[in-house]
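A single protein chain has been removed from this complex, and every other one stays in its place.
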Amino acid sequence: MKSELSNELHEKPDRMLDKIGIAKRIAREVMDGMYINLGIGIPTLVANYIPSSINVVLQSENGLLGIGPFPTEAEVDPDLINAGKQTITMMPGSALFSSAESFAMIRSGKVDLTILGAMEVSEQGDIANWKVPGKMVKGMGGAMDLVASAKHIIVAMQHCSKDGASKLLPSCTLPITGLRCVKRIVSDMAVLDVLPDGGFKLLERAPGVTVDDIKKATAGKLVVGGEIPEMTL
Amino acid sequence: MKSELSNELHEKPDRMLDKIGIAKRIAREVMDGMYINLGIGIPTLVANYIPSSINVVLQSENGLLGIGPFPTEAEVDPDLINAGKQTITMMPGSALFSSAESFAMIRSGKVDLTILGAMEVSEQGDIANWKVPGKMVKGMGGAMDLVASAKHIIVAMQHCSKDGASKLLPSCTLPITGLRCVKRIVSDMAVLDVLPDGGFKLLERAPGVTVDDIKKATAGKLVVGGEIPEMTL
Amino acid sequence: MINKVVADADEAVRDIPDQAVLMLGGFGLCGIPENAIAALLRKGVKGLTCISNNAGVDDFGIGLMLKTRQVKKMISSYVGENAEFERQLLSGELEVELIPQGTLAERVRAGGAGIPAFFTPAGVGTEVAAGKETRDFGGKTYLMERWLRADFSLVKAWKGDTAGNLIYRGTARNFNPMMAAAGQVTIAEVEELVPVGQLDPNHIHTPGIYVHRIFQGRGYEKRIEQRTTRKA
Partner (left out) sequence: MINKVVADADEAVRDIPDQAVLMLGGFGLCGIPENAIAALLRKGVKGLTCISNNAGVDDFGIGLMLKTRQVKKMISSYVGENAEFERQLLSGELEVELIPQGTLAERVRAGGAGIPAFFTPAGVGTEVAAGKETRDFGGKTYLMERWLRADFSLVKAWKGDTAGNLIYRGTARNFNPMMAAAGQVTIAEVEELVPVGQLDPNHIHTPGIYVHRIFQGRGYEKRIEQRTTRKA
C-alpha cells in the first residue's frame, strides 16, 4: 500500500493526487451493499479500485444496473455502453431498462451514492459542472437529476484550476447544477465535508500536502479542527 | 341474417333486445384497425360478434393487448385473465405490460374505442356506473380513466330499470363516473347519439320497438328527426 | 451482486408493525402475494392500511385479512364481487378510499419514481375530485394527484434471482412492478428463485434495486375467480 503510494507520488511531482489517486481515495468511501452511480471522468475510474470483497452494483443512467469491466476486443458490443459512451460489459445479475425507469430509481432515492465531477463547489454545497457561459456547454446530462435526489453525493475534482484559482468557493460563479447537495469532496489536495451550515470541513490531506497549502487553495470558508491526518489510499 | 334476428325476437317476447342483441349491434360499430377496450358484462360479449374479416386488437386494462377467445379446459391459465377476472387466451402478436403502462396508453388516447356499461346516462353525456349510495359499491375500477380519455365511447345499457324507470335522464341521479363523455348509446330499445349541445338523438329502433315506446322510456331530452330505421344486427 | 434472499414468508414480514401502510400486488386473485398474506395472517399484525387494486375474495387473498379485522383501511379501485368488503364498507367498519384504477396505478408509479404529484383527467367532476386541485392544460381539465408510497410492498413474481431481479408472467404482472418500486421495504415472493446470471437482463421487469427481500414461495393455489372456457 505504502510503496504503491510512493510510486504515485513519484509520477506526480507537485505532490498532489493524480486522477487515479482521487479515484482510489473515493473507492474507500464505498460500502458493501451500495447501489452507486458513477459520473463521467474520474468517477468512472473509481470502479477499478473497489475491493472485490465489497459487493456493490453500479448504475449507468442510460439503462443498466450491474456495470462490469470493460470488454475484451472480442466482447465489444455497440449496444452496451455506459453513460460516458464507453463500451462495457454486464455483471451476472444485471438488469436493463429504459431511461425513464433509470431516472425513476434515481429520483426516488434508490441510488445510495452518486460520485461526480465538478468545475466549482460552494461552501453551501452548491455544485456547478455543466456550462461556462459563452465558452463551453457540455449540458447537464443526468447530473441535475442525480444531485437533486441522491442520498449521498461525493464530488471528485481538482482543488484549483490550471491557473491556480480555487474551485472551492464562497459561492459558485458558474451556472449551478444543484443547490446544497454536495456532502463530501475528494480533491487532488484533500478530503472535505460540506457542513450543514456551510463551510468546508477539512478531514484529510493528500500525502505531502500541508494544511497551509489547502488553506491557500480554498477560497471558500475552510474549517480546520485539530490534527488533520494524511489520507491513506 | 334476417332469420337469425327472428330467432332472437322469439326468445325475447317483450320485443326488446337481449344482451346478445345489444352486443351484436355494438359489434357493427367496430372498424378495421381499432384498438378497443371492452368493459365487464355486455361489452365483453361484443368480441364474439366482430366479423373475422375485421382486424382489431382488444385491450384488457389489467395488462394485455390482444385478448383471444376463452381457453379450452386444457388451456386455462390462472396467470391470464381479463379485467372481468375471466380466464382468457392471447392472440398471436399480443403484448403484456403493467397496469401503469396500460393506463398510460388509455390516458394518452391510444385506445380508439371504449365500450362500457352504465346505470344512468344524462342527456349531456355524463355517465354513472359505479355506486348506489348506501346500497351498493362496485368501485370505479378503470372506468373513470377510460371515460376521461378514450377517443370514442359507446355505452351498452338497459333503457329502463326493472321497475320501468328511465335510465336516460336529464341529469344523473347517481354519483357520476365521468362528465360529457358518452358519444353513443346502444340500449335494448334503441341506438342514440348524445348531441354536442345535449339531448339524445334517436338513430335506430330495436326490431319491433316503436318511436313512441322509446319516447316513453326516455326521461331526458329525445331528439327525433325524420324516419327512424329499425336496426340490423 | 447483493444477496437479498430470506428463508421464507415469515422471516420476510417479521418486522411489519401494527398500523403499517402496505402495498399488495395483484389484480383480483391474479398475481397476489399468497405466501406473504398467509404470513401476515399468522403474525396477526393489526390496523393495516392496504393499498391494493382489489381486496381479494371472501375466502382468499386480502379478503382473509378483512375477516380477521387486521385491515383498518383499504385503498383500492374495485370492490367488485367481494361481499365482505362491500359489507364492511357500507357499514363503515372499514375505512375505504376508492380511486380510479389508472390513477391508483399512476400514483403508485409516481411514488416509485420520485414524482410527488401529477395531473390526470380521470375523475374530474366526480366524487373523486372532492378537495383536489384542478387545472386546465390545453383546454382540458385535470386533477392534481399525489404519489403513494408504502412502508412495505408485498409483490409476487414468476421468477426472481438472489439479487432481487424479477420477471412476472402473463397478466399477473399488473400492479406488482410499480408497487415493488414504491415500497420503503419491498418483499418479493417468487415461484422460482434462481441464482444470479440465470435471468436474461433484457427480460427483467423489476430491477433488483427495488427489492429488499426475496424468497421462494411455496404451495401456490393461484385460484381462479371466473373460470370461463370454450369447448375444445
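Per-chain numbering from 1; labels A, B and C assigned in written order.
Everything below uses one rule, namely that a residue touches a chain if its C-beta (ideal position, glycine included) is under 8 Å from a C-beta of that chain, and two chains touch if they have at least 3 such contacts.
Please read these numbers as outputs of a predicted model, since none were measured by experiment.
**Student:** List the neighbours, among the chains on screen, of the chain that has been left out.
**Tutor:** Among the chains that are shown, those touched by the missing chain are A, B, C.
**Student:** Among B:20, B:104 or B:203, which one is in touch with the chain left out?
**Tutor:** Considering the complete complex, B:104 is the one touching the chain left out.
**Student:** Which of A:16, A:56 or A:80 touches the chain that is not shown?
**Tutor:** Here the residue in touch with the unshown chain is A:80.
**Student:** Could you pull out which residues of subunit C are in touch with the chain that's been left out?
**Tutor:** Missing-chain contacts on subunit C: residues 106, 110, 113-121, 135, 137-138, 140, 142, 146, 167-170, 202-203.
**Student:** Give me the subunit B residues in contact with the hidden chain, please.
**Tutor:** On the side of subunit B, residues 33, 35, 55-57, 59, 64-66, 90-97, 100-101, 103-111, 149 touch the unshown chain.
**Student:** Going by the touch rule given at the top, which residues of subunit A touch the chain that is not shown?
**Tutor:** Residue positions of subunit A that touch the missing chain: 60-64, 69-82, 84-88, 96-100, 102-104, 106-107, 126, 131, 134-145, 148-149, 175-179.
Following the convention adopted for this analysis, only the chains that are shown with their structure count from here on.
**Student:** Most remote chain relative to subunit A, going by C-alpha centroids?
**Tutor:** Farthest chain from subunit A, going by C-alpha centroids: B.
**Student:** Taking each chain's centre as the mean of its C-alpha atoms, which one lies nearest the mean of all protein C-alpha atoms here?
**Tutor:** C
**Student:** Averaging over Cα atoms per chain, report the distance between subunit A and subunit C in Å.
**Tutor:** 37
**Student:** Nearest whole angstrom, what separates the Cα centre of subunit A from the Cα centre of subunit B?
**Tutor:** Each chain's C-alpha centroid was found; their separation is 58 Å.
**Student:** On a C-alpha centroid basis, what's the spacing between subunit B and subunit C, in Å?
**Tutor:** 29
**Student:** For subunit C, give me the residues that contact two or more of the other chains.
**Tutor:** 109
**Student:** So which stretches of subunit A touch two or more other chains?
**Tutor:** Nothing qualifies.
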